[in-house]
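Removed: one protein chain of the complex. Kept in place: all other protein chains.
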Amino acid sequence: MDAVQNLLGGFASAFTPMNLFWVAVGVVIGTLVGILPGLGPPATLAILLPVTISLPPTTGLIMMAGIYHGAKFAGATTSILLNIPGETSSVVLCLDGHPLALKGRAGPAMGMSAIAGFIASTFGVIALTFAAPFVADLALGFGPPEYAALMAFGLLLVILLASESPIKGFLSMCIGLLVSTIGIDIFTGQQRLTFGAPALYDGIEFIAISVGLFAVGEVLLNAEKKMDRPIFNVPKGIRNLLPTKADLKQSRLAIALGSVFGFFIGALPGGGSTVASFLSYALVKKTSKTPERFGKGAIEGVAGPEAANNSESSAAMIPLLSLGIPGTASTAVMLAALLLYGFQPGPLLFTDHPEIGWPVIASLYIGNVMLLVLNLPMIPIWVRILKIPYWALYPAILVLAVVGVYSVRSSMTDVYMMVGFGLLGYLFGKFGVPAAPLLMAFVLGPMAENAVRQSLVLSDNNPLIFVERPISATIFGAAVLIGLFLLVTSRRRRSVQSAVLAGQPAALVEAKGE
Amino acid sequence: MTQTDSVNTGPTAAVEESESAPEHSVLSTSPVAQAGLGAVAAAFGVIALIDASGLDMFGKKGVPGPGFFPISLSVAVIALGLLLAAVSLLRGLRHGRGPAGQMHGVAAELLRAAGVWLGFLIGVALMPLIGFVPATVVLIAYLVFGVERIKGIKAVLVIIAVPLVAYALFVFVLGVELPTSTLFEGP
Partner (left out) sequence: MMDTPQISRRTMLIGTATVFALAGCGLQRGGMSNGVPSRTQVVVHTGPGGGSDVFARQVIKLMQTDKLIDENWPVRNQTEGSSIGAMSYLRGRKGRADTIAAVTPTWLVTPLTLSGSSVSITELQPIAALLVEPQIVAVRADSAYRTVADFVEDARKQPDHLVQVGGSITATDSLTGKALQAKTDTQWKFLSFSDSGQRIASLLRGDAQMMIGASTDFVDQVKVGAIRVIATVADRKVATFPELTSIKAQGLDVGPLPEEFRGFVGPPEMPAEALKYYQDTFQRLVTAPGWDDFVDENGSVTNYLDAAKFGPFLKEQNDSLAVLIDSIGLAQQ
């Protein structure tokens, strides 16, 4: 019970009035700064690094935890309200969060995001305390073949996600995969599909694609008609501004799935919050009894990914503990802070400096609680944004998009990319091509390809390596089984539906074949 | 579905209809449009294939090389594009054209969106030339006056306020880089 004692000790030292004050400040600043799309937690932390460093170590790190949570929440806010993906892990919130906002349920969506996140955070801290060594060992056993299996599983979920109009979904996914290969190949140093442009050496920036496809694309779709009335419906009354008991009940499974799955992915070095939230979304959708509601405002579509997001931030401490290496970009910045304070992060951080290690973990949790306390009451104010007439709102959205994308790496090329992908997003919307598979494939693609190539380098091109190693074989097996199962059941459902709809040739893409 | 139902009756139903219209636009089912989409996608795949064909498919000992995935994927895109075109054309032949007048409002809608997009593109292009704030003022002025035809003091306020607030907030408060003009560089 050493770990529990340490954790409680961590809480005790983190829980001082000064720390509480600074974590609250952190949450507020993090929220304000994080509103900018492209300025996700890592960049926000980096910008505010000079401020946090000037505080004593424990306080500074706790403030960073507050900033981190604030920025994440801000990302969720812009995704839900304006369909602007605030940062990588909040992209998936656009899929169901924004439709909820359009239906007048922006408040419940944002509230659910905070609440699901809080529940998952609690789970994450507990799991971290008790299961860390076990999970660390498991994570260590995750070599290239295991990653390849995991990515195969992920891509399978993406394919199944696009089961409405399958050809177009497949096309979207393949385009995403193809676009993800643009850049310099790290194995051979060769340029791929860069057409000789130095701006493409590192590949296309994720934020440019996501902001373009979702935010700009939606603006263009709305721009088709004259906007003389608000397109959002903002309900009155506090009751409509928070998730209802029914919502929470409905989301139980999603939160559970998201928390566990997110924790596991977060523990893998290089796992990342984007993968965790994407895959949780796909998993939640696929295990739901009514998957056709997703994409149109299913509250579980917000609860699941947000749970994953939050439990993975606790889990990201595991590679830190076992390898001294940060699991995500935000943790990397926090580590930079540790370095600047003069601490060497790694397995010895907790034994040599327990006064830093455990309070850090406790502070992540405290930051989350503070977020809940401060930001839930602010939701009505945020939702007020939707009342602005759209003709004034959408130019602001476009400007925000430009600033956000430019701020990531000060590149006008990225901005042009965003404009281009905005057009693509518009065309996708018009022609009924789903955009989510493209984006998900874009994220998973490089990880999948690298894992496969690394595995084959290790095994001298012997494909059996994927089944020879136990973990990899298990995941592949599970993927195959689940894939077959879902394929068979969905085909049965699709044949029923298409029989029903056979009498309406002019029916629009409601024939979603689920 | 209980809670959402009660919120969805009434005014929201009307809103849902109009926002679902762009999603389920007629272009997403018209066989000719879908066939066109397939053809364009295939063309995109061909461009990628041509550029990627210079890379090796396989490395030492037959391990997938740098070209393996780009080439296979571009082939996949071409195949899917052609498949989509074929399937759409077949469906078009089988079911015949949709009811007349289906494509009626489409051109006007497309033009409006295109106008916004072009304005956006030009606005962005202006930023490195004349600086962030002037370019944004021009862009928003174009959108508000030109496209939306909104008049009055509120419009002017928005045109001025948004760029200035953005500038003040991001540059001064946050210290974030904004596109600066090559003409107006500081000391």
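By written order: A and B. Residues from 1 in each chain.
Just so it is clear, a contact is a pair of C-beta atoms (placed from the backbone, for glycine too) under 8 Å apart; a residue touches a chain by one contact, two chains touch by 3 or more.
Note that the coordinates shown come from a computational prediction; the quantities given were computed from them, not determined experimentally.
Student: Which residue among A:31, A:165, A:363 or A:450 touches the omitted chain?
Tutor: A:450
Student: Which of B:106, B:121 or B:160 touches the chain that is not shown?
Tutor: B:160
Student: Of the residues A:165, A:191 or A:309, I need the one that contacts the missing chain.
Tutor: Of the candidates A:165, A:191 or A:309, A:191 is in touch with the missing chain.
Student: Determine which one of A:8, A:53, A:126 or A:388 touches the chain that has been left out.
Tutor: Touching the chain that is not displayed is residue A:53.
Student: Across the whole complex, list the residues on subunit A that are touched by the chain not included here.
Tutor: Output for subunit A: 42-43, 45-46, 49-50, 53, 139-144, 184, 186-191, 196-199, 201-202, 269-270, 319, 323-327, 329, 332-333, 335-336, 339-340, 342, 344, 346-348, 409-411, 413, 450, 454, 457-458.
Convention: only the chains that are shown with their structure count from here on.
Student: Help me check something: in the complex, which residues belonging to subunit B touch subunit A?
Tutor: Touch residues, subunit B against subunit A: 1-4, 7-8, 11-12, 15-16, 18-19, 22-29, 33-34, 37, 41, 44-45, 48, 51-52, 55, 59, 61-67, 69-70, 73-74, 76-77, 80-81, 83-84, 87, 95-96, 98-99, 102, 109-110, 112-113, 116-117, 120-121, 123-124, 127-128, 136, 139-140, 143-144, 147-150, 154, 158, 162-163, 166, 170, 174-179.
Student: Under the definition above, what is the set of subunit A residues touching subunit B in their complex?
Tutor: The touching residues are 33, 36, 39, 47, 102-105, 167-168, 170-171, 174-175, 177-178, 181, 185, 187-188, 190, 192-193, 195, 216, 219-227, 231-233, 235, 240, 244, 246-247, 293, 297, 391-392, 394-396, 398-400, 402-403, 406-407, 410, 412, 415-416, 419, 422-423, 426, 429-433, 449, 452-453, 456-457, 460-461, 505-510.
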